[in-house]
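Removed: one protein chain of the complex. Kept in place: all other protein chains.
For clarity, chains are labelled A and B in written order, and residue numbers in each chain start from 1.
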Amino acid sequence: MNTPSKLSPPKRTRANGVDTSKALTFTFDGRAYTAYEGDTLASALLANNVRLTGRSFKYHRPRGILSAGPEEPNALMELRTGARREPNSRATVTEVFHGLSAASQNRWPSLAFDALGVNGLLSPVFTAGFYYKTFMWPACFWEKVYEPMIRNAAGLGRAAKEADPDHYEQANAFCDVLVVGSGPAGLAAALSAAETGARVILCEQDYLTGGRLRAENITLDNKPAWQWGEEVTARLRAMPNVRLMTRSCVFGRYDGGTFGVIERVADHLPQPEENQPRQRYWRIVAKQCVVATGAIERPVVFPNNDRPGVMLAGSVRTYINRYGVAPGRKAVIYTNNDDGLRTVTDLYQAGADIVAIVDARPVPSPLAQSLAQQTGAFLFPGGRISNTLGRLGVAAAVIGNKAGKDQRFACDLIAVSGGWNPDLALTTHHGTRPVYNEQIAAFVPSIKAHDLHIAGMVAGTLTTRDTLHEGAEAGRKAAAACGFDSAGTTELPSAGVDETYAIHPTWSGIDQTAPQKAGKAFIDFQNDVTAKDVKQAAQEGFRSVEHLKRYTTLGMATDQGKTSNVNALAMLAEFTDRTIPETGTTLIRPPAQPVTLGAIAGPNREKHFKPTRLPPTHQWATEQNAVFTSNGLWQRAQWYPRAGETHWLETVNREVNTVRNAVGFCDVTTLGKIDIQGPDAASFLEKLYVNAWQKLAVGRARYGLMLREDGFAFDDGTTARLSPTHYVMTTTTANAGPAMQHLEFCHQVLWPELDVQFISVTDEWAQIAVAGPNSREVIRQLIDPAFDISNEAFGYMAAAEITICGGQQARLFRLSFSGELAYELAVPARFGDALARRLMEVGAPYGIAPYGTEALGVMRIEKGHPAGPELNGQTTAHDLGMGRMLSSKKEFIGKAMAARPALTDPRRPTLVGLRPVVATDALVAGSHLLPKGSPASAEYDQGWISSSAWSPTCNSWIALGFLSEGPSRHGEIIAVHNPLSGTVTEAEIVSPVFVDPEGKRLHA
Amino acid sequence: MRITCPHCGSRGLEEFTYRGDATVRRPAPDAPHDAWVDYVYLRDNPAGLHKELWYHGNGCRSWIVAERNTITHEIHSTRLATEALSEEKSGS
């Protein structure tokens, strides 16, 4: 029935949710249809007599629209095209816009003729556990045969292949009372809470407020109930203390009153307006919450209950009352409760024929009798639907009477109600299991939390009157808990009629005694799980609901079993001779509804995945065509290519040679810098570092190593003493944050008695390393004449506060990472850019060039300085060749544990240098070190390479590594095994200091 | 999750860094090896109330002792580590 009737669509009956003066055009599977403003895709398709909307997941059976809300398992669509194509969108919550293009899924070549429908014929093999049992061996088949085959056949829609062109936002909101749901309970709760003056946020997933008030043909204060809903909504909108959020789904309840909410900002538009986010991910923090999420109707399980035209009875009423669409002309109503009988009245008033009323309850219902009389329908008290017929939709129902005698009735709609399940999701997100309520044959929340109130259908309260009162009371209680005066009462409308429910559970409409010839009876429509699968699982011993779920995949589709879980577990109870409470239910985890990943990522994607820190010379380096690299959050110049250089290594070699032979400079601002002051500053440093600090002279710097408390190396850097009580510490770039945290911990938790103050000055100072034999001459060009930087006056490891360029405050440190005569010059950050430019100017006669982190890395390997690859959290001071730095005269972090014999065992891999026997043989970090000639297996493994580089200074590859008993093995030839390339290279074990081991250049 | 910083008030979890058990005490420098192993590696894993150290690094940089229920994640109290420790030292 995909081909719409040749008749023009019937005129809409009066509806509270669509504006029939505003027509829109949309397409479904390429064909154009008319809708009205306010329609969902589902209501518009029904209004155009389109009943077949998709094919099922496993058996490719024809499926139609089951529901009118977010619980929809069947009517899943691909919306839009190109980069905005989104699969698995529920037609029942998709707002139609002009030009919407929707397509059915899981069918090929067309919806009406689907080649994979043959799976339906193979169904005897596609039973519970099919995949587990079939695709077991041989093991190698899994990756090559089974998985590609399954992947090809499975899955619902197709995701867009292009990157998502839309953007998403995140936002925070705070309130006293969050009300979730704007049905009668939610509106009453929001109103009563707001009347006390509390700050209220009301979230409604729908684009209209009102909930079931719009779905039912009922009155409040003698007016249509939805009008009361609109009046209250208008009042709430006008209150300054209320924030009303529609199209906003509260998908999760998290700790500390935090809720996750997705606002669909632009999903109802063809595409977002310029700069408008598509969706907004809200984090709402509420002191109190009223959950008024309503209930979800249960289908009835009977053979072939999945044909298009089988619809939830309450959803039939929604389509009639809210959208003015009768989903059928000849209807059979199948219910086990009085609520389902409302559908008889509404359909009848909408002009449909009521063919039959199948009332599953054993005791005849007076209401059913009077409705049957009124509408001329056949009444089957205690009856069941034993089958349905029709090719692509319901054409007839086979109804069995109480005695078991079947009779066939032509019809195009079967409205089913198995009762209502409270929509529990938000009440179980903290792990509280719901309890079974016999009276309404459903699970209800059991949660008792000081900040959570549950009102209306979600609490198991099923009449409008009680729902309103419960909502109002919950709102007041919530406001009172926030300290607001809740003495007044909220004026509530009077409900028109007394509503009855009178459910008698019908967990299975199947006659278990009769042979199962009629066909599949579906429980989970989206994952195609049938009553037979549940029975089989029970027979095979899967008695726990959790096991049932995983074995049959029940409830594991995108709808998370909203319409199926309770039917399934009730059936499991029946098959295993247990009660429903004994069988129990699964917990519902967030998200309560599908959430777009883009919204969770928000603006933090691509380049803005994380913030970027820019050093003061960034702009200048960009002008120099520097290539940048990420170093934590920092962007640093990696190298500075020059015209004519064809390979990065050429550039880096040139930069290294420049430093070794003339002078170069490099922005080292990114190193963490911490200003430390106080009478106990020196004592504090003694605790932090392994080496001694009390005797460091003012105007001097010292290298320090910090351990973690477990004795392994944590961080290193130099610290300079600027006055008897004032130090400036440097940390590695990567550890600047953790080091500050460590200092705060040591000060606040371990040694609060130490009188010391510290603050980060990383961003305060632009610090530039000037290195190379000509560096002193270059510095001389900048420094004010009052300062003497001769080797005698300002030797290696000197530190001073100076002025440069005619009075500019600066700091000068004689530190060297490269092993050359070198300085680090610091100026307030705003002058960093100018300093780089000035260095280029004044350094030009001395052959100056900037160098990047790559050349920096080459030179520190040449000099044997450990860096990140060596300080990897698994190495000790001993491993780094610094065992002798550990002071025996004082206490420091990590001292006790560093003394463990295993941590100083000479057999531990210890820092060495490596030089290939053939200079051009590349050494690769991560390679394993093995005795020469031994097999490349773990038992012979003696260490690894941590850093390697081509050294233009040594004209050879060189490497740093850790080798068992390394320091005593200098001169030995060892095998370097690279398991990735499968190569073995021979290398000589040497001192880790490749360049100027005596330190002559350093001290020049 | 929200944590109430004694200085800054209620803040999102993202402003804090977790450290762990706040009841362990650093042994004296000359304490036996076992005491150090206990301090560095061994932790109880109680179901229920647990005192934990959190660092408000993206806020006021305080170290905080939070009493958290490990079953419900509810935070029952928060104190500045400096205050909690000085009280402990003064023997109350």
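The rule is simple: contacts are C-beta pairs under 8 Å (C-beta built on N, C-alpha and C of every residue); 3 or more make two chains touch, one makes a residue touch a chain.
The working rule: contacts and distances are computed from a predicted model.
Peer 1: Which protein name, taken from UniProt, belongs to the chain you can't see among "(2Fe-2S)-binding protein", "Sarcosine oxidase subunit gamma", "Putative ATP-dependent transporter SufC" or "YvlB/LiaX N-terminal domain-containing protein"?
Peer 2: "Sarcosine oxidase subunit gamma"
Peer 1: Give the residue, chosen from A:R613, A:R654, A:R814 or A:H977, that touches the chain omitted from the document.
Peer 2: The one listed residue touching the chain not shown is A:R613.
Peer 1: Looking at A:V18, A:M245 or A:I357, which makes contact with the chain not pictured?
Peer 2: Checking each option in A:V18, A:M245 or A:I357, the one touching the absent chain turns out to be A:M245.
Peer 1: So one chain is hidden, and I want to know which residue out of A:G30, A:G644, A:G806 or A:G971 touches that hidden chain in the complete assembly.
Peer 2: A:G806
Peer 1: Residue-wise, where is chain B in contact with the chain that is not depicted?
Peer 2: These residues of chain B touch the chain that is not shown: 7-8, 10-12, 14-15, 56, 58-62, 80.
Peer 1: Applying the definition given at the start, please give the residues of chain A touching the unseen chain.
Peer 2: Here the touching residues of chain A are 167, 169-174, 199, 240, 243-246, 248, 263, 265, 275-277, 280, 283, 285, 603-604, 608, 610-616, 619, 633-634, 669, 675, 677-679, 748, 753-755, 757-766, 781-782, 804-808, 827-835, 838, 842.
In this text, only the chains that are shown with their structure count from here on.
Peer 1: If you average the CA atoms of chain A and of chain B, how many Å lie between those two points?
Peer 2: From the centre of chain A to the centre of chain B is 28 Å.
Peer 1: In the complex formed with chain B, which residues of chain A make contact?
Peer 2: Within the complex, chain A touches chain B at residues 254-258, 283, 285, 430, 709-710, 737, 740-741, 744-745, 748-750, 752, 891, 895-897, 900.
Peer 1: Residues of chain B touching chain A in their complex?
Peer 2: Residues 1-3, 10, 12, 17, 19, 26-27, 29, 31, 33, 36, 39-41, 53, 55, 57, 61-63, 72-75, 80-82, 85-86 of chain B touch chain A in their complex.
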